[in-house]
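Have a look at this one before I ask anything.
Yeah, one chain of the complex is gone here, protein chain that is, but the others are all in their spots.
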Amino acid sequence: MTGELTTTTPVARGVEAPAAAPGRPGGARSRGARRLPPSLVVGAALVGFVALVGLVSLFWTPYALDDTGTGERLAGPSAAHWGGTDRLGRDLLSQLMTGAGNALIVAAASMLVAGVLGVAVGVLAGATRRWVDVTLLSGVDLLIAFPTLLLAMLIVTVRGASLSSAIWAIGISGSAVIARVTRVNVARVLREDYVTAAHASGTGWWGTVLRHVVPNVWPTLLVQLMLLGGGAVLAEASLSYLGLGAPPPNASWGRLLQEAQSTMLVQPWGAILPGVAIVVAVLGLNLLGDGIRERTDPNLRGDR
Amino acid sequence: MTALLSVEDLTVTTSTGRRILDGVSWSLDAGGRLGVVGESGSGKSMTALAVLGLLPEGMRATGRVLLDGEDLLTLPPRRLAKARGGQVAMVFQEPLTALDPLMTVGRQITGPLRLHRGLRGGAARDEAARLARLVHLDDTERILGSYPWQLSGGQRQRVALAMALACEPRVLLADEPTTALDVTVQAEVLDLLDDLVDRTGVALVFVTHDLPVVARVARDLVVMRDGRVVEHTSVGAALAGGEAAYTRELVGAARAVTGLPTSGGPR
Partner (left out) sequence: MTAPVLEAVDVVRTFGATRALDGVSVRVEAGRSVGIVGESGSGKSTLLRQLLALDSPTAGEVRYRGEPLARRDRGLLRRLRADVQPVFQDPRSSLDPRMRVGAVVAEPLRSLKVPGDHRERVAEVLAAVGLDPDVASRYPAQFSGGQRQRIAIARALAPRPSVLVADEPVSALDVSVRGQVVDLLQRLAAEQGLTLVLVSHDIAIVGRLCERTVVLHHGRVVEEGPTASVLADPQEAYTRRLLAAVPQLPGV
């Protein structure tokens, strides 16, 4: 259908317009392609904002995290404490800012873990022999069935509660999904005629994987990873909420929520602000994923 | 005498303002056989979709599509849905995508019978069997009980035809209905179409890029290029050398590529 809409072929006069107009995509289309999807813009802005705040928190926060200050506890927002204070009188905004950094570090690092592990397993399963596929897939299925929380508890028992334990737990359980998506897409690309054509003109396994499979699979994977990143922010918050994340004084949105739970009626900001922060980060990553899909999926591109 | 279906100054624009169809006009009499030919991008399929009010999202149609004097373009959605299927039915290139893989062929044929003609139970089943025989699905019982993937490409296209004819439409729109088929099967389906038009009196609009194919079933011809009608003539006149240079080019190209090289070969 798209061909029907976008290409106009002058009919045969012995020459089918060899150089004349090889696929002039039409002004409308190239303009459309350059216009970024709104979800991409909004998603990038939200994630960028959270990242910026997190980055700033590495160098500067309004107060030190363990600074109980004047001892003004459970105060609402004020000129001195924009986000108010917690039950020990610590500045909430400072904790939120640090929490942003941690949330994104966990998201990025677990995306990396999931990406590397998942893609390796997925490519091996999709592009090699059948018994490898079957073996790896049963492992992946086992991992998918295994609750992230249980895995996290196991890892924490072995390594102790820390940021890196959370990263490993989230990354490993996320890798199962990435492996599945990779495998399906790899298998799809391998069935394409252009791969057969490549084989028939002497391209080997590595050549096929690097030249055809990876370029055709990565956009889908990137989207999946972004969604995983959103999930990772949530997972990190849940783990910290349960005390399985980074221990204090390192701040985490999940732990802020947990601490604010008992004092919510006195100082609602303590629960609202971390809640909003989580929503912003997760929404941002999901929108970013959607935006990348819209931008890279050739089926969604074109003049609409 | 008024035409059964007439398209008048049909123009379709995309959301970006590009004209995909530009002032397309043609008409079809009751029992007529119209071929719409053109290359990819000529707008021939878009014409069929616009007639049925099935344009892709974001596209807008202006002009008139008159079925028995009633403008389909301005019809409220409910009455249009009724006209579609009831009065005008469509057959697509790939029957497998037009058929529901999870439903037996029998149930798919009885679906529209129930919806448009109010037939139930035994009556619907009998009618489905009659339709299956009409399209020469001879092993009727077995085929009605099968799923689409259990059938061959030719059988699937026959099923699609049976579904299209279920509501006794007055116009059958066929968009490249034989392009995905093998030559021998294509020949059978073309013969079937020919026969159906004769027997049921349904008017046929046959959209294709394949001039030799359309010459086999159509009497009138609309030649399209870049969203416009280049020529509206009879098949015979077009083959004898149409008025438009483009028609002559198409005929020449088709002759060059489909003519069997030996004159002694059988027809």
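We call the chains A and B, going by the order they appear; numbering starts again at 1 in every chain.
Keep this in mind: a residue touches a chain if its C-beta (ideal position, glycine included) is under 8 Å from a C-beta of that chain, and two chains touch if they have at least 3 such contacts.
This one's a predicted model, so the numbers in the text were calculated from it and none came from an experiment.
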| item | value |
| --- | --- |
| Contact residue for the chain not shown (choose from B:36, B:88, B:190 or B:222) | B:190 |
| Touch criterion as defined above, residue of B:13, B:27, B:40 or B:146 at the omitted chain | B:40 |
| Contacts of chain B with the absent chain, listed as residue ranges | 39-41, 153, 182-187, 190, 209-213, 215-216, 239-241, 249-251, 253-262, 264-267 |
| Sites on chain A contacted by the missing partner chain, in the whole complex | 3, 7-9, 11-12, 14-16, 18-19, 22-25, 192-194, 196-204, 207, 211-212, 215-216, 298 |
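Basically, only the chains that are shown with their structure count from here on.
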| item | value |
| --- | --- |
| Approximate Å spacing (C-alpha centroids) for the pair chain A, chain B | 47 |
